[in-house]
Every structure is written in structure tokens, then in C-alpha cells.
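Only one protein chain is missing; all other protein chains are in place.
Labels run A, B and C following the written order; every chain starts at residue 1.
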Amino acid sequence: MAPQPTEDPRKAVRDPIHGLIPRYRQEIRLMNTSVFQRLRRIRQLAMAHLVYPGALHTRFDHSLGTMHVAARICERIEGFGKIDKDETRIVRLAALLHDIGHGPFSHVTEYLLERHYSRQALGDLGTRAKIHERLTAQLVGENPEITKVLTPQERQGVLALLTESTKRDFKRDIISSSLDADKMDYLLRDSYFAGVRYGSFDLEKIIDASRVHEEVGAESYLALDHEGIYAFEQLAMAKYHMAQQVYFHRIRAITDAMLVRGVNIAMRDGDAEVSSIFRYDGSSEFLERYLAYDDEKLLRRLAESEHCKVSDLFRRLSQRRLFKQICDVPLEPESVKNAIVRDRLARLEPETRWTRAVEEAIGEKLAIDPDFVVVTRRSVGNPTFRSASDRLDFEEILILDRDGTPRKASDFLDVSFAFNTTAQSRQSIQVYAPKDEWNDPEAETGQERNECQRAVQETIVQHVS
Amino acid sequence: MAPQPTEDPRKAVRDPIHGLIPRYRQEIRLMNTSVFQRLRRIRQLAMAHLVYPGALHTRFDHSLGTMHVAARICERIEGFGKIDKDETRIVRLAALLHDIGHGPFSHVTEYLLERHYSRQALGDLGTRAKIHERLTAQLVGENPEITKVLTPQERQGVLALLTESTKRDFKRDIISSSLDADKMDYLLRDSYFAGVRYGSFDLEKIIDASRVHEEVGAESYLALDHEGIYAFEQLAMAKYHMAQQVYFHRIRAITDAMLVRGVNIAMRDGDAEVSSIFRYDGSSEFLERYLAYDDEKLLRRLAESEHCKVSDLFRRLSQRRLFKQICDVPLEPESVKNAIVRDRLARLEPETRWTRAVEEAIGEKLAIDPDFVVVTRRSVGNPTFRSASDRLDFEEILILDRDGTPRKASDFLDVSFAFNTTAQSRQSIQVYAPKDEWNDPEAETGQERNECQRAVQETIVQHVS
Amino acid sequence: MAPQPTEDPRKAVRDPIHGLIPRYRQEIRLMNTSVFQRLRRIRQLAMAHLVYPGALHTRFDHSLGTMHVAARICERIEGFGKIDKDETRIVRLAALLHDIGHGPFSHVTEYLLERHYSRQALGDLGTRAKIHERLTAQLVGENPEITKVLTPQERQGVLALLTESTKRDFKRDIISSSLDADKMDYLLRDSYFAGVRYGSFDLEKIIDASRVHEEVGAESYLALDHEGIYAFEQLAMAKYHMAQQVYFHRIRAITDAMLVRGVNIAMRDGDAEVSSIFRYDGSSEFLERYLAYDDEKLLRRLAESEHCKVSDLFRRLSQRRLFKQICDVPLEPESVKNAIVRDRLARLEPETRWTRAVEEAIGEKLAIDPDFVVVTRRSVGNPTFRSASDRLDFEEILILDRDGTPRKASDFLDVSFAFNTTAQSRQSIQVYAPKDEWNDPEAETGQERNECQRAVQETIVQHVS
Partner (left out) sequence: MAPQPTEDPRKAVRDPIHGLIPRYRQEIRLMNTSVFQRLRRIRQLAMAHLVYPGALHTRFDHSLGTMHVAARICERIEGFGKIDKDETRIVRLAALLHDIGHGPFSHVTEYLLERHYSRQALGDLGTRAKIHERLTAQLVGENPEITKVLTPQERQGVLALLTESTKRDFKRDIISSSLDADKMDYLLRDSYFAGVRYGSFDLEKIIDASRVHEEVGAESYLALDHEGIYAFEQLAMAKYHMAQQVYFHRIRAITDAMLVRGVNIAMRDGDAEVSSIFRYDGSSEFLERYLAYDDEKLLRRLAESEHCKVSDLFRRLSQRRLFKQICDVPLEPESVKNAIVRDRLARLEPETRWTRAVEEAIGEKLAIDPDFVVVTRRSVGNPTFRSASDRLDFEEILILDRDGTPRKASDFLDVSFAFNTTAQSRQSIQVYAPKDEWNDPEAETGQERNECQRAVQETIVQHVS
């Protein structure tokens, strides 16, 4: 008998988180484009490997993983007749492409783009300009490598899921919501590569409990069956722990601040090439320049800058000679008695004129160039620098009761029993500056550190009083 | 050259949770006694395998694991010079023997012993008679197999760690406290064998953060370095999730209730042999009878009882034809408006005359023998039926600040930020009774269930009004 | 809008190996029968928990896991259009029921049934009587609990997959072959519960590589795509390592030998009740008696036997006072020079007259009752006491080449490169007997052991010379 056809429409790739991930041909062709391959050079957690040496994973593997989780949710929902094969196909493509517009060091670039986009070309886009969403739309819509693989209808379908809308759609929820595939993948992935256990939760149970709730007017929500409530609580806890231990880790905040400061100095002092990467103007020329950059290339470009402050900052990053946190002032009555001062401190925005004045005062006090003093504000529970998909809102998650009635996660006694969902966010002010002499583990710097912290705190409070 | 001595003072046994567990010779001899081998026949989670088929692990492996965790904490503390090899040896032995007094179905026996001990022989020991602690002391002190292996000094040292005391000692904390080795082992072990992820936490970090805090008057506390605070939060969350998903699982509550009811009927109706197992009188004859029983033997003995109600109850357990929960009334204003009724319901103690009257009323309503109607009260956050080591009290855990100042876990903003440590416990009343017709997944019983629930709730409320 | 139907046709159970295992209603009803619940009391690895304390898992969870693996293979094959939903349903049922006929201590009972079946009632069934297969067929065909759940067609379909046939069918291969779901589940499960890593292999890859190869005459084979060859090698290695470290562990061989010897003495000396469990005669009365027994019940029944040798043997088992291996003679020229003697030793069958004579000679030499001397023969690579599904035959596994041509696993250079597939099995003779004085780890018995070993080996060799 003749050999038999065993052709497989999908080809699996090995992933440490999800095992074998099957991919269809169109998806493989998308992944082979140079715009997608570029995601291999944008790390998921920027410079977090300076704390967790294993955290070198990239947007490339995360995009693949997000597609896989999204597909598994769709397959579960297919069993209830709420989605068909063709819709699933579009959800997969959207999940695969959801990070395609990311630039070097992801959220750092996102911040820089919002700050520096060309108001001349685009007008003032308000406080939440969402340059990143515009970039993604432009890329999916215009990039010749992508348009060769996706039909106009497919591109339209993908973009409908990747951009915000007033009408709720469970398929968009799968891509971006409090319960999205993006978050499920990155919690597990970041946790695995960093080697911490904090990000672990019961993915199988959440997928098993996934449902669609339909409302009048063709609105629909991704919801969870009530049996999934504990798995959801676990996910919430994983999110919280990862934020505390990884996403808001001190060293990570310092490296982000150094990256931002370095680029800002370069742009302020006339580095045209660097400016051309972060000054979005909607042109296709911009896109080309932007896509040519990745983490390592930006790092090297600036480490080789002729501007010696800029090159110093970036060489420090690559040799791990980081700024130190020289001050940390919680905006609580115990730390700062005067409520007006506390209020003023809470309004210190990074890289504004007012903040610059504080940095100059500190620089004078410590005899450090104010360009190397960074004052930032940290707000746990209300994270800056991070995209919408990072929220995990108990008010937003729909839980279906035994009889199918939709309720909010926060309605469930069990949730409020364990969690403080009403807790306000806590704010604090940090100051970073070079203090290489603190590097040496042999040196006894405890006392010196305390004195420095005291002096800087006094300077700040005096300045804003 | 002659063969060389490679003798190893320890012999390792393979454990799924901790890998290879080294044991010293004296420990091996203890484990070879028939009183210790008996722990192989007392399952850690009673009948939880009816829900989680893998949960068949026993007090035997848990005791070994507890010894291992306790030893690792001691080794960490040795590095700070707070404990020596000989003290570590005693802590190991105490951890190994901490469950040696457990009877069939552990906490069920514990409850039955407290209820039925001989007031004639021992006097009234008050509301918390701690029969179990007495039993352990008697066993370690008198059992000939054990006294052959341990010297009087060793036995005294072990018992000092296994019994309560007014003077705080970090070595006792390792065995029994909010942060004990017992809890760390059982959370990981129960989670592993049940196949749920809820019990996972960062054991390595907690061991690494273990410290001793010494107070005047030679008191000492097991404490955590402040760097361990997140691992501790994770442990707290693991505890909470395991309670919700495993320890207080409905099926588990039902099997416990059936076990207790069965033994109580047998004793009430004159089964002398069964009475002789649970009526502790401090004699060595009692100990001998008690030690002859284990889970399976008790189950079979009662399944073969001549008392047909008793045998029916225990055959049901072995064939998994369980009672159903026919009613669940949260003691909240939404469920029971009348506050006085709510208050009375909250005072329903299991197996009292008043509760019996309620059971009779329900039995009459449903035409079920009242011996087969069980009314229980569940109180989450204040678990009955479980030993002291199950508490995990944020007020009790000591966290050492950067400069060594002891603080409470609840002082740490982060903890209160995530957890509702102030939340009151929630109470509810459950009713269980045989309803085999609900077994069939094909039968449509949703409506019938609801009606039954309503009827029973009304009966209860009327009865106590 | 009204609450929406979210009914789920399947209900998942939690399994430590495979996560959530979905079950359909009919399957749940089958699992609720008392014949199936009985599998909860038959441990997968008999007394292996005496070596690996965690190894307490049962035929119950293994049956569920086998169904799940079989279902996943079917789902993969559905993608190639080789099986439909209805056939998959039958494969699932067959996998779920494949161990339904197992008796106490599984393979021990299997051996005893083959030895003691009623030749009067059934005639002589030859060297491979396959009583176990007959029992399964009788059970599935006649048991009223099962016939209530399965239609005659379903029972016929299931039995066709559970009994041997000359015509090759890939669906039967899934249930029982060198590459069956049974083996894939038990390797992973035994490894998990024992806590060893030896049984781990890449299940995902094997499922992904599963294919059907069809031959003329409607024969079909379960095959692997050539990309699965390394995962298969890994499976083979897992099988080999589990055999060495767990299945043929010395302590396990001793407990099996003690179990068999105890039952044989009881039957020899007229224990009618015990005889009635192991003397299969095809009657439904036999089936009822047989189904009433499980591991623990057999153990207790014999520990309470009036025959003091029998009760001694079984009390030893429950208190872990085991026989020791007092001699181990590899049947190799280095150990036994005389080839004729070697040949005769290789023909010593357990529990035969000739073997008995050897046991008597040893008993006399060591002053031990010959009933307590067990001489067995071990043959690695050709395991006795184990069912057909345990084989993993490189000649039997079909690997599909890049173009779909079927080849044997042994054809692949890589396989033969790593493995000695041509190696002959190795045989040895073991002698077990009570030697409690060797228990004490303090006693220096090395020399005594060596002398005993030498004396017994001489006795054996003299006896057969």
C-alpha cells in the first residue's frame, strides 16, 4: 500500500510556558517578517535581568504565547457555540500582533513617544495621546511585509480588536481587558524566566471557566463561570506579587529612570538622530527609522554618543554601575507632616520644570551634576509607565452565577473577604543619583546612607515648602 | 591502595515534595517502630480523595517532611549562631513525632476524643481539653518502642517542644506557631497530592529569611527578615486558598459529618468496642486499643456493624454514596432578616440537644430518619475541627526590620494593602441528608433542589423563632 | 436581558498529572458504580509505598488518566480524519474500564488467578490462560451496574478493544500496545507519586506526533511521525529507569513474594474463604466474592488468619518487618561457573516442587522454617508478573518517515545508536527470608550478611548439582 498522507496544517514551536504551540501557515509567514523578527530584540522586562539574570525573554515569545492563550480561550468558547473558526482565526492574528508596535525597552519608549510626538504634525492629542495605538494601526495597515500576508478584511478585523471602542466585545476582551490573554501569558512567562514563583496561577481553571455573556445591542463580555472565582483570586494575587517583586523592583525603576534621562538629555542637547526616533509624526519615514531600533541598538547608539553625559549614563547601564536610590519618602503623615507639602510632592511630575528645580537643589546639596539627579514619584496601585492591559479591575471582571446571572468579582463575598479592594494607592517620592562608592559590599555605608537620605529629604521638603 | 571508607551517617528517603530527605540512625529506628508505621494508615486529608483522587498521602510522609523543613530552618539559624547541633537534633525529633498521637481520620478523632473523654477518670478539663496533647505526651513518655530509642532527656526535650508553654521559645515556634514547619509542609504536600496549585509558596525564601529574635528573660521568637515579607504574604494566600478549595470543601464537610454521626450513633446505642476507642481515660490499656485503629480499620469495623444505620453510613462512605447538602444558609441579613433568629442559629452547636431538635423537625418535613439529617455550622476564618497549628495570625508573625527591630506582619503597609486582615469570620448553617436520586447527572433536579432548600430553610427558621 | 445558558456537557475532575480532566455524563455514571469505586482501594504499585512513601495512588486515578491520554491521542488523530466522535467515545470508555477486572495487589492477584483457576470448571487453558482478560469480559458483559450504563453495542465495542485480536486496529493500539495510553499514564503517574524523576518524558510531543497508518485489509496501526522519535526514545528510557528503580525494586520484590507465599500457604492448608477468591471458575458467584476484596481487606483478612504462619507474614507486611534478601546469584559465568548448574537454576519456577526442595535445603542450613524461605528468579528485560501492556518493543513501534513510509523504531539509526536493543535479558536467583536482626542500623552486619550470602549460594548450587 502506498505511503499515506499525514500532512499537518500546523507546525508547532516549543515554548517553555505552554509546551508545543501550534501555528498555522499564515501565522508562520507573519512571524517570518522582519518587523516581527525584530520583537526578538525587544526584551519583555527591559533591564530586569540586572536583578533576575534569567529575565531575558522577549516580546517575540510573549506574542506567540498570547496567541496560544487567546486561542485556547476561543476553543473553550466554541464549545458553547459563541464563536466560529473564522472569528477565532482573527482573534489569533490580533493576539499575535498585539505588541508589534513596541519600541526599544517597550514602556520606556511608550513614555518617550507620548512626551515627544510632533504636535506640529498631529496637533495636541490631549493627556492620553495613545501614540502607541496609532503606531500599531499604521503598522498593521501599511507595512508592506504585513499587507503581503493579510487581506484588507483581515487587517480591518485585527485592528478592530487592537483599538479601543465604546462597544464592548468579548473578542476584544480576550486581547485587552482585566482578564486578557496578554496578562495571563506575561504573568506566567515573567515568573518563569525571572525564576520567581509569584506569578503562578491556575491557567487551566481560568480557561475552563471562560464564558461569553451577551447583552442587548449585540454587546458581549468575556466572563468567568463562578467556579473560576478562586483561580481568578489567585491571578489577582499573582499580579500583585509580580508588581511588588518584579515590575516595581527598585533596580528596575532606576534603570528606567536612567534610560529616560539619557534620551531626554540627548534630545535636549540636539541629537537629531535620537530625536528622529521618538518624535512621531505619522509619516512612513518615521516608521522606518523607528523599526530600525531595538533595545541593544539604542543602548549602543547612546553609549557611543559624543555627548559625554549621555554616553556615561548608557555605559553605566551596560556595565551595571547603576545610580543608587538615595532617598525614598512615602507621602504619608508619618513621613511628611505638613499636608500642603505632601500635596505638592504628590504633584511632582517626572522631567518637568518644577521637578528639575528640585533636582538642582539636591545636586547642589550633594555636589552632583543635576543632570544625574533623578526625582520620580511612585504610585503603587496606579502604575505609571504601563499600558491599559496591566489593570486588573475587580469591578470590571464579570462572574456568572450558578444560573448565569452576571455579577462583578467584587460582589463575591470571598473576594472582598481576602482582598482590600477598596485600598487607595500609596505614593512616594524617590531620588536616584550616582553613588558608586556604595557598590563595594565590604564598605560600611549604613550610616552614610542614612545621613544622605536625611539630607536629601530635608532639601526636598524645604524646596517645596 | 585499599578501598576507602565512604560511610554516610545518614540515609536518605525519596520524598515528592522535598527530594531526598536525609535521616539519622536514631530517626530511622523511630520510624521503624510500629507506632510510627501506623501513621502510614492515617491519611492527611481524611476522605478528601473523594474529591481530589490523588489526595491519599498520610501522616507518615507529612511527619518526615515536617522534620526536614524544621531541620532546614535550624540549619539556616545555625549560621547566625543561635542554635547548636544538639538542639537541632531535638527539634528534628520533635518535628518527626509531632503527629504521633493522631487517630483515625485525624481531626475527626480529635473532635470525638474531646467530646467523649472519661470525665469520671480525668475530671472536667474545660472547654479546650486538649486530649490530643495529653495522648502525645503519654505516648512519647511511656510507649516501650519509643522509650527504647529515646533517652529520658531526649523525651523530655521533645515533649517540651510538643506541649504548650507560657514562655516563648523559637524552637517551639518551629514546631507549632503561625510560621511552623508543620504548616509549610502540609500546604505544599496537600497541594501536590491534590493536584491543585493553590498551596504553592516560596519555601526557599522563607527558610532564607528565617531569623531568631531574642528578648529579655530568655524568651525567643522565630522571626522573618523583612525581605521575606512577600513570601510570607504568599504563604498566607496559599493557606487561604487551600482552606477555600480543599480543607473546607463541601464534600469534605459532608464526609466528616457522616463519620462523626456514625460513631456517635454507635456509641449512643451501646457499641462498647467503638466506645472504648474514643473514651480516653489516661490508661495504658486505652492507648493500646487506640493505637490498634487506623482509617481503614475504623471504616470497616463500622461498615460491618450490626447496627444497620451505622453500617449504612459507613458503606455509603466507602462506595461514595454521600449525603447531599440540602441547605446552606449564610448568617447574613440578606438571608435571615431577623437578627434574633440569626443569633440563635449562630449558637447551634453540632450534636447538641437543641441541634437534634432541629434535625428532627427537618427529618419530619422531608420524611427522613433524623439520625440521617446533619445540621452543622461553618465558620470560615475561625475553623473548627482543626488544631492550633492551623492558625496563621498576622499579629503573631514577627518581621525584623532592616535594623533588626521586631515588628508585626500586620504593621507592614504592604500586607494590609493586599489583605483584609480585619475581616470578621463569616458563618453559615448547612444541612446534609441522603438524597441519592440527585446522584444521576442525567436527572434534571435543579428545581427540586431549590424547592428542598427553601423548605428546609423555612423549617429551621420556624423552629428557632 | 435574561440569564444565559452556559451549560457544560462535561464536568472536570482535578488530576495532579494532567490538570483538569473533562468527563462526560455517561463516564461519570460509570465512575459512580461500586465496581469502579472499588478501584480506589487497589493501589497502582501494591506495597511500593514502603520504599517510596508517596506511592499510594490507585487504579482509580490511573484509569481516569488513561482515558484522558487516550482521548487526547484520538483528538489529534481526528485532525487527520482517521477517527470520528463516536469511535472516540468508545475508545474513552474502553480506556476508562481497562483495569476494571484488577484484584487486590493487581499483578499479585493476576499471578495467583493464573495459578489457581479451576481447571475442573474451565479445562486446562494452557500456559497463558489470561484469566484476567476473561474476568474483564465477564464484568463488562454481565455486571448489572455496568449494563445499566452501557448499551449492548457499547459493551461490545469496549470489549473488542479490551481483548486481543489477530487483526491489528489502531484503536486497540491506543489501549494496549507498546505505545499505549496506559503506559504513558502510569509512567508519569508512578513517577509523580513516588517522587522520582525517572518516569518523565515528553507526552506533548508524543501526542503531537501520533498518526494512523492504514494497511490493506482494513488493518491499521497507531504510529508516530518521525519527528517524535526522540520523545519515543525518552519514553523507552523512562520505562527502563522506572523498572530499575521502582518496578523491580528489591523491597517490592520481597513484598510481592511475601504476599504470594502467604496466600499459597493459606490455600494449601485449607483456608476455604481465601481459596474462593482466587479459584476462578467463571461463575457469577465467584465474581461477587472477588469484587468484595481489595488491598487492605486482603491484608487484614490474612493478618487475622488463625493460621499463625499466615498471620505472621501479613502482620510483618503491615508493620514493615520484611524478609531480607539473603542471597542474589546472577546467572553469569562469573558467579556460577558450571553451565549445567546455571541452566538448571534458570529453570527454577516459583512455588514448584523443585523450588520447594531448594527452600527446604536452605531452611535446614539456616534453621528457618522452609515456609519462610522464598526462592525466586528475576529476569530483567523479560519481566514476569506483569501484563502485556508493559512491553515496549522497538520492533513493534511504527515510525512514519518524511514521506509517510512506515518503518520500525529499531530501523532508526539514532535509536540503535543509543540503546542496546539486542541485549539479552539477564537472569538471577534471589532468596528471601526473615532476618529481623539486620533491621537495626546500629548493628554491624556487613560481615554476617556476606557469610550468609555465601552459605546460601553454596547450598543452592550443591542442591541442583
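By our rule, a contact is a pair of C-beta atoms (placed from the backbone, for glycine too) under 8 Å apart; a residue touches a chain by one contact, two chains touch by 3 or more.
Quick caveat: nothing in here was measured; it's all calculated off a predicted structure.
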| item | value |
| --- | --- |
| Interface partners of the hidden chain - shown chains only, full complex considered | A, B, C |
| Per the touch definition above, residue among B:E114, B:D225, B:D328 or B:D369 touching the missing chain | B:D225 |
| Selected residue (touches chain absent from view) among C:L139, C:V196, C:A223 or C:V374 | C:V196 |
| Residue among B:D84, B:E142 or B:E204 touching the omitted chain | B:E204 |
| Chain not shown: contacting residue from A:L64, A:L113 or A:I399 | A:L64 |
| Residues belonging to chain A that touch the chain removed from view | 11, 13-17, 19, 25, 28-29, 32, 34, 37, 40-41, 49, 51-54, 56-58, 60-61, 64, 192-196, 296-297, 300, 318-320, 439-442 |
| Those residues of chain B which, in the complete complex, touch the missing chain | 1, 3-6, 8-9, 12, 19-20, 79-80, 204-205, 208, 211, 213-216, 225, 400-401, 403-405 |
| In chain C, positions touching the absent partner | 196-198, 200-202, 230, 233-234, 237, 240-241, 244-245, 330, 380-381, 413-414, 416-420, 423, 426 |
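Following the convention adopted for this analysis, only the chains that are shown with their structure count from here on.
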| item | value |
| --- | --- |
| Copies chain A and chain C touch via same or different residues, half shared test | same |
| Most distant chain from chain B, judged by the mean position of its C-alpha atoms | A |
| Centroid distance [mean C-alpha coordinates] between chain C and chain B, Å | 35 |
| Computed distance of Cα centres, chain B from chain A, in Å | 43 |
| Inter-centroid spacing, chain C versus chain A (mean Cα positions, whole Å) | 52 |
| Contacts with two or more other chains, residues of chain A listed in rising order | none |
